[in-house]
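Heads up, the thing below is written out as structure tokens.
Just one protein chain is left out here, and the rest sit where they should.
Showing chain A:
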Amino acid sequence: MKKYFLPSLKLTLVTIILCSICYPLLIALIAKLAPGRGDGEKVMVNGKVVGYANVGQRFSDDKYFWGRPSAVDYNSAGSGGSNKGPSNADYLKTVADRIDSFLVHNPQVKKEEIPAELVTASGSGLDPHISPKSARVQIKRIAAIRKLNEDQLVTLVQQYTEKPLLGLLGPEKINVLKLNIALDNLK
């Protein structure tokens, strides 16, 4: 074992320099050329940072499109899901409560129209997206509060729907933050 100790020690030192110092620094250098310069892509409104494009934030006000429930209440200092099992009675009660609460805030919507993703918590607790279906189900509420034409909102949702990758890989989605900023700009 002694014979291998010194080479092992020196090789460890070399690999630390190579893999833990040179490599991350190189990537940090390359990332400076990426959008957001490696700090994450920010979204600005009137010259003020209001969020990160890829990080979901809480929208609970009736005048905004809501995102999905979050187990960490959208505080992106941390992240995580509820880790509730599918058969957990407390969990199913939470889901049922969310459905009731959704119906109270959206009296125009029937229960059969609520997509499951709007009453189940995301994996990261920071899901920045909802599906087009989940956006459409909220249109009536928002139109009533903002005194807007429903057609206008239908067009807006359509406009902000991101197609699958290359048109054929993966689901459609809408970035809730970008959609709501556009909503605020709607006249």
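By our rule, a contact is a pair of C-beta atoms (placed from the backbone, for glycine too) under 8 Å apart; a residue touches a chain by one contact, two chains touch by 3 or more; residues count from 1.
Criterion: contacts and distances are computed from a predicted model.
When the unshown chain is looked up in UniProt, the name that turns up among "Potassium-transporting ATPase potassium-binding subunit", "GLPGLI family protein", "Lactose/L-arabinose transport system permease protein" or "Cell shape-determining protein MreC" is "Potassium-transporting ATPase potassium-binding subunit". In the full complex, chain A contacts the hidden chain through residues 1, 4-12, 14-16, 18-21, 23-24, 26-28, 30-41, 45, 49-61, 64, 68, 74-89, 91-92, 95-96, 99, 111-117, 119-131, 133, 137, 164-165, 168-173, 177, 180-181, 184.
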